[in-house]
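Shown here is a partial selection of chains from the complex, left in place.
Chain lettering (A and B) follows the sequence in which the chains are written, and residue indices restart at 1 in each chain.
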Amino acid sequence: MADPRFFKKPQALSLAQVVGKIGAKLYVASDADYLVTDVAALDTAQDGQLSFLDNKKYKDQFEKTKAGACIIHPDMVEFAPDGVRLILSESPYKAYATAAQIFYPETRPDPMISKFSSIHPDAKIGQGVHIADFVTIGAGAEIGDYVWIDSHTSIGAGVILGDYVRIGNNATVSHAVIGSHSRVYPGVRIGQDGFGFAIDPTGFVKVPQLGRVMVGDHVEIGANTTVDRGASGDTVIGSGSWIDNLVQIGHNVKIGRACVIVAQVGIAGSSELGDFVVLAGQVGVAGHLKIGAMAKVAAQSGVTKNIPAKEEWMGYPAMPMKRYLRQSVYLSKVIDHKKEGHN
Amino acid sequence: MADPRFFKKPQALSLAQVVGKIGAKLYVASDADYLVTDVAALDTAQDGQLSFLDNKKYKDQFEKTKAGACIIHPDMVEFAPDGVRLILSESPYKAYATAAQIFYPETRPDPMISKFSSIHPDAKIGQGVHIADFVTIGAGAEIGDYVWIDSHTSIGAGVILGDYVRIGNNATVSHAVIGSHSRVYPGVRIGQDGFGFAIDPTGFVKVPQLGRVMVGDHVEIGANTTVDRGASGDTVIGSGSWIDNLVQIGHNVKIGRACVIVAQVGIAGSSELGDFVVLAGQVGVAGHLKIGAMAKVAAQSGVTKNIPAKEEWMGYPAMPMKRYLRQSVYLSKVIDHKKEGHN
């Protein structure tokens, strides 16, 4: 059970109510009235709690679970232990996520504008907003309805936040337009000048950074991530993309829709990602490259060339996954051979 | 055109005025009175706007540009489309940078000390400063003339900021002396204790970190970068160096003048960089190493040895570029050979 210090105790629901809301179905119709009071992991769930099995690696835990009910793929019915009520779904993890959202809805704080905030009189503030302590909002900013801005955050002059946007604590947002329902985590820096200068024997000359950061709807930007504004034209993050913590997005980068950018990735200036691209943790992408839609790049890879759509790449420098694996296998065999005393 | 929500509309200038200020010359003297109202990229520039061509990769864009005027290298005159007024420069990017600064000068806010700031009575505050909301300044700090400190930033006791220094939002500066005209971006942490402890079977013993961070003039330190203070002696960043976002600078690191440190680089304790060193993105440098002046290290490399001046290194672990490329070519050939069915 989630710690009540931090999470509100959920309301009980019958399995009939649960399956109705998550688009799944009961394996045994007569379980419909069974009451579920919480969600939990397979290994800790108890009677009255709802769990799920998505990754077959955890089949052992499923076979021993004490959960009152469990969301599973139809293929897994045969492994169910006695006494566990089964909910069938083609996408058990998604169905669980939806159920967990019902038990633990995001609790937005009540509308409020803290007396310890500093809001420019020329800013436009929507209805139902929550503006916490020590927030600053600059001249001409437009804050949509039901926006939630947490403490110690600075919203620069002219910034536009769409409806239902949430900005975490200690964040800095300038030169940006952020779509509705997007969420910016604590410590994020959006809109500062990119790393742009002309090098010359007599010293560096700063190139004014005259663009913006354009963030779509339903985007998530993780803690302490940095997104520089465009040099000329904009830095763009497409709707539905999720960006993890400590990521660097250079100036004029364009990220498509529904991309996944895992922690500590760095994307250099002007590179472009198509839709549904996945960059695993600590990947680096050099500047002025194109990564096609649905391409995937393995963790820590260093991308120095364009990647065609739908391909999987890996390595330093990154290459198609098959080629990388051939290289790894070759090196591995040579070493094993040498170890056995050959020359 | 830069979004007027975020940037002040520039004043028009004649080409004669422009070339006078940027140290370039007109190709056709009779263009002197042509009025330029803005700067723009080659592919979006229109009549009345000034663009530039620096990287020959963009020659195609140049041949089709609708820009009213364009700064180019004399070698590129023959590719100019009709109707574009030409400005000749040996360093087109630098000339453009200078022009862009004229059209979009950095707009410092008016002098102000926010009533929502907390400044110790023993701090010395120069003239013409701008201290935004929720800034704290500790005892004995010395803030130079025309310094601009953005909101939610903490300047610790005893810190010295030179004239015209700018510190971004949500930054933390302690145990530091920062030269004039330097700029610290949002979320930077300067002067905290380095990672120093003695390991012992009975536990770790913290080593007091008794040094400072000494930052030269005209330095830039990017968003969410961390610079630890020296353990004994100082951490030093030389004048004119540019440091990008999310970089880690360990205790007692010495960075020379005019170095370029790209995003997510990490430099471990006591390593030293000569002048004009370039570390590309995500490079790691182990502790107690020396990287000679004008050396360059390719992205994601892991430096474990001293690098002589002027050399280019790459790889994990890093080695001279030529050697690294030989290794890459060899592996590549072996794999291609195997792919063709050889053993």
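In this text, a contact is a pair of C-beta atoms (placed from the backbone, for glycine too) under 8 Å apart; a residue touches a chain by one contact, two chains touch by 3 or more.
The structure presented is a predicted model; accordingly, all values stated were derived computationally and were not measured.
Participant: One sequence, 2 chains in place: how many copies belong to the entire complex?
Facilitator: Assembly-level count of identical protein chains is 3.
Here is the rule we go by: only the chains that are shown with their structure count from here on.
Participant: Centroid of chain A to centroid of chain B, CA atoms only: how many Å?
Facilitator: One centre to the other, that is 28 Å.
Participant: Which residues of chain B touch chain A in the complex?
Facilitator: Interface residues on chain B, with respect to chain A: 2-3, 5-7, 39-41, 44, 91, 93-94, 96-98, 100-101, 103-104, 106, 114, 116, 132-134, 150-152, 168-170, 185-187, 218, 220, 222-224, 240, 242, 244-246, 258, 260, 262-264, 281-282, 299-300, 316, 328, 331, 334-335, 338-339.
Participant: For chain A, which residues are in contact with chain B within the complex?
Facilitator: For this pair, the touching residues of chain A are 118, 134, 136, 140, 152-154, 157-158, 160, 170-172, 174-175, 187, 189, 192-193, 195, 197-200, 203-208, 210-212, 224, 226, 228, 232-233, 246, 248, 250, 264, 266, 268, 282, 284, 286, 300, 302, 304, 316-317, 323, 326-327, 330-331.
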